[in-house]
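A single protein chain has been omitted from the complex, and every remaining protein chain is retained in its original position.
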């Protein structure tokens, strides 16, 4: 039966025919799970190679607005989880997707989100194998929240971890910083700023494969999402017990992102990214890694930004434009736009 | 650093120190994941037995109120996903948990929820191996939503599926119907009803093991959550292409649940359960299955409620108290309290 | 459940069914020439299908499902007005759950809620009153829907609001009364009815005498009946016995609840608060004289129609039933629901076309959901 | 970024640094006997640490970080009043993001928001004005915070509201002015200052002459400076040159932005809307005469203090700085942030004890976050 | 139409507004008792009434209820006897 409603009502979450129609028409017709069981049933030979490990990850996505230049919540929900698998050295295999939908959400919007999830999953070579939908009353959610979980396989012998970073290792990012954070700020219109900044939202699985092929001893990698590059670096420095020094002049930034930061007094190092990672590789594999990254679209802007040092353990510092040094600390709370 | 806030603020979702403190103090200190990577890394020999399959499932949990007689959203979030694994014949292994938290939510509440998740996970013999937290503004969520995903292993040779049910198979439930739905209605106080009805919320992994040991050819099983027993039966009838006939007099119901239904004009067959399943077993294993269920606390109230028939395919009927027959259709939208 | 489950005893049901069979035989009714009994009330329709009584009663007895479901007979333009009220700035619109899914010409209340209206499902007008107390800066409008059973509750609520001087509570009154449509049906030349099972909860308010005209003027028996299955079967038996005996009386099967003269407090409240409208529109039946109530001038402050200028007669309303709808024929007993060409195709509970598919008390919805006719058919 | 990035050229910076080194040497200042220059403005403090200038300038030059951060000098009781206003029924409380995390004695605005207050972060008072237009049934209160730079924006907004007759917009005025605390510092017997770098954006409004007293009455040089690193270095050099030459003048390094006599439109708006309070409390400095503004009687309708009876002087306020807080000593140059016994222990940006740890422009916060002193230490 | 269910009045909760607690199968809800209350509200406690949309609409006449029930029970027993007789008859005939 064709969905007649233009918007989601509470009936679509009630467990009856309306819900079944919504799920079949909007979700499973696109994701095409194998069977309508409560669970997906999956087989992977790669998982059974001796020494292989299963990687499992989850992230909730709550972006406002749900559609923005460069992507939508569906694209992020797939990319984010694919990336959390990939940056750990896993090959992403399967995703689950759970939707929490606010009463009144347009069904056409859901269709667009689902289409973009499927497109992104295909691009990444993963399947969305199981899912769930819940509908909550108006004002009990903000349009739609998506939680994706991912399962992948880490091949035998691979063991990337923040703890493995050693002084001298080189830090490479795959492109400009802060686009997603600035794009969302502009798209939200909270501060009434407008700018043509597309989110960097992208799946980084293929990029990681390229890196690992070129730099098999890559130590650790993080996607620099919430909290930005600064947080990713601090996490790594702390886990590895090394210092990290980055070069201010080496940080790739889009002019519009600089503009947003200057207007609102923000630091782009703390802005969120959704398709940007930082990888630490041994010095002797840095060049190869960099070259390999540039062969993949998501790595076109790859550049070395700094290195691990035997400086104060856990501390990230930046050499400023003038050669001065400063700490790049973790963010305190969240970055607030400021006027002074 | 000790969390000084009594309530969650947006800063706790900002990707900085406040967030790290929240995660460490409230979540990871209890769940104790192996490492602070973006992903859990897991090994299971059972997964690699020839013929074994991996089961993956996900559910979002949005219950209001988040704490209610018999459980809380954390307990449901673990039980629900454990159950979706178990009813498919899988042994649940690992869970992920993603939290979407409304600004202003009491941190003490989060701690209680997390404690109950951990307790339930231990009971079920699963580990919560990875997670995520997001904070949204006041009014953009309702206190806390939890999405859990689960991974389990289906042993070689086991293949439970709704499609496998054959005429003559016996339908058994493990206990009273509709407790969760009625408990939530009473706890919410929407219709200003008060009643001492505890939710049936329970993990059913051990129960399923008992069933499968006693009735190795059990065909299919469903936990009768949203949409109640009626929806679970309709799903099975449709998938298997059989009729299903149940006996009104055989349906186990708590008097208070009957009371709620009489007052609001609801049908208990459509009320949600969170610890109630219906399993179809071949007739010659029914007695053994029933006996086995009764050995487990969650199956103490187990009883046969009907059987699959070669009646109209996909149709669920009920023999009423007087021997009359009626269809038990799928719910249309959601069940609304009615006065006429 | 005291005073309820005792009246569901299968043994007694069997006995009543046997007696019903006997009396039907005595009357000489057969499948081809059945005796027609109308259960006026949707609650009875619901009980018939819920307990499968339609399949247990003899073939020579045919139930005609009457217009006694206030949700089914609610015209689409009433729903439109509800939506319009709910869309007013600052309004909290309260309704029984029953009305949530009824389609209007624009949308249902369920859809209006999804579109952002503040619509609350309540169990009682008292809950709306409480919302008004708690939200002094909002206007709380209660959708007064239902027959005489429900009318006292809104009347008493309005009186209570007046006593408290609540200025932000009003009732959108669409209360209707039972006897006029029965009279209209009896006046219908197509109608062949042999007797009635009367709505017990209406009579608990108005007593049994408002039905005297049925016996006296039309010579048809009526038995005011309770809602438990034994009540219903016993009442059917009593109607059949009257038919067999050539009697036409108003009998009371439901004396434990229904006082002969109704409830004086309820009647006084209705009289105080409401007056009859000259006529009122019923979905599937059209305009019926003196069949709907409105709020008296003295309570105009609690009358949502007066307060918001929205409501019955306030504007030109297109009263058009959807094409192909056979509700009128079903309600007058000329057609069974399954005989309607739209049944199960253009008209389903998910997407009701006609009035009788709207609520689970509507005859078509009951047929569809509980399987009046589908149970024997193969699944599609 | 035109007019910004040109002033970040490393080559020129190197040259300026070399010249600064030369002049410091000429003056004869050393690590043990340094020349003390105060950057009054938090924006300059921020720039010093952001670009690591503290580590590039010679040891004989010491920056004293002044009181020029409006967030840092905001007393806790002001925050309490903000929370009180935000808690009023129907109020939308608007603030710059800077003030969100400042602790009050009860809670911060961030916490008040979590507790249910409707608090919005805005970029401009114009955004609050727009909120007022769009929410006629709500009271929009804007937290007017800042020095002369920011004061014209709220004055112009109030004038605009008055022109439009907006009745639901008001400003909680806590604007303060720069010269009086400088004077207070200069009068402090402990203070040893050799010159000032003046806040450029304040002077773009008030011009450079309000600082004449510094040169004339106290014989200290002051250079009004821009905020780019080259601006800052050049200004420091200019101050040092005055010191070396024995001059005490008011110079303007930032002439591209700062007109000698300020901005007449801004000055007129301030004059029209505001008047001086007899005295005002500064966190870490105490009450300072004629250092804070209030809204004139004729704009009382836009004065949140008048409208809600909450605000400066409205009640007995306990003005007590937390125990162990050394902010006063730091602000007067007697102590470095790291010398405060609370620094990094009882006082961190997550849980600030004193004023200077509150905002990223506060000297202690800048030291802590950008590593004024921590950079060389091993991690804890 | 007009869903109603018997409940027992267990407690007066707000005499001024004529509100009382009613109980149905262990489920409680506050209801208005104006329609069944006499001069002394407390006399309503313990009574059974038909509850509809939050109002106690009609007091249950326990004698009438007992009478109806008695008649029904009678009928049921008579039916059982009849069936037993029929069964006996059938057995006899089978035996023949």
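To keep things simple, chains are lettered A, B, C, D and E as they appear, and every chain counts its residues starting from 1.
To be clear about the criterion, contacts are C-beta pairs under 8 Å (C-beta built on N, C-alpha and C of every residue); 3 or more make two chains touch, one makes a residue touch a chain.
Worth saying up front: this structure is predicted, and the values here are computed from it rather than measured.
S.K.: The complex has one chain that is not drawn here; which of the drawn chains does it touch?
M.R.: Within the full complex, the chain not displayed touches A, D.
S.K.: Taking the full complex into account, find the residue in D:43, D:103, D:181 or D:354 that is in contact with the omitted chain.
M.R.: In the complete complex, the chain left out is touched by residue D:43.
S.K.: Where the complex has a chain not shown, which of D:60, D:152, D:198 or D:349 is the residue touching it?
M.R.: Touches the omitted chain: D:152.
S.K.: For a quick check of understanding: of A:3, A:36, A:119 or A:195, which residue touches the chain that isn't displayed?
M.R.: A:195
S.K.: So one chain is hidden, and I want to know which residue out of D:34, D:52, D:68 or D:104 touches that hidden chain in the complete assembly.
M.R.: Final answer for the missing-chain contact: D:68.
S.K.: Just one of D:75, D:125, D:311 or D:371 touches the chain that is missing; which is it?
M.R.: D:125
S.K.: If you put the missing chain back, which residues of chain D would it touch?
M.R.: Residues touching the hidden chain, for chain D, are 1-4, 6-7, 9, 11-12, 14-16, 18-19, 41-43, 68-70, 96, 123-127, 146-147, 149-150, 152-153, 156, 160, 199, 201-202, 204-205, 227, 230, 234, 253, 255-259, 263, 265-266, 269, 361.
S.K.: What is the set of chain A residues that contact the non-displayed chain in the whole complex?
M.R.: Counting only chain A, the missing chain is touched by 186, 191-196, 255-256, 258-260, 262-263, 265, 338-340.
We adopt the following convention: only the chains that are shown with their structure count from here on.
S.K.: Which is the least count of steps on a path of touching chains running from chain B to chain E?
M.R.: The least step count works out to 1.
S.K.: Using the touch rule from the top, work out which pair, A-D or A-C, shares more C-beta pairs.
M.R.: Output for the comparison: A-D.
S.K.: Quick check for you: compute each chain's CA centroid and the global CA centroid, then name the chain with the smallest gap between them.
M.R.: If we average C-alpha coordinates per chain, B lands closest to the whole-structure average.
S.K.: As a test of understanding: of all chains, whose mean C-alpha position lies farthest from that of chain E?
M.R.: D
S.K.: If you average the Cα atoms of chain A and of chain E to get two centres, how far apart are those centres in Å?
M.R.: Chain centroid spacing, chain A to chain E, equals 63 Å.
S.K.: Taking each chain's centre as the mean of its CA atoms, how far is chain B from chain C in angstrom?
M.R.: That pair's centroid distance is 38 Å.
S.K.: At least two other chains touched by the same residue of chain E: list those residues.
M.R.: Counting only residues that touch two or more other chains, chain E contributes 1-3, 5, 24-25, 29-30, 52-54.
S.K.: Touching at least two other chains at once: which residues of chain D meet that condition?
M.R.: 101, 110, 350
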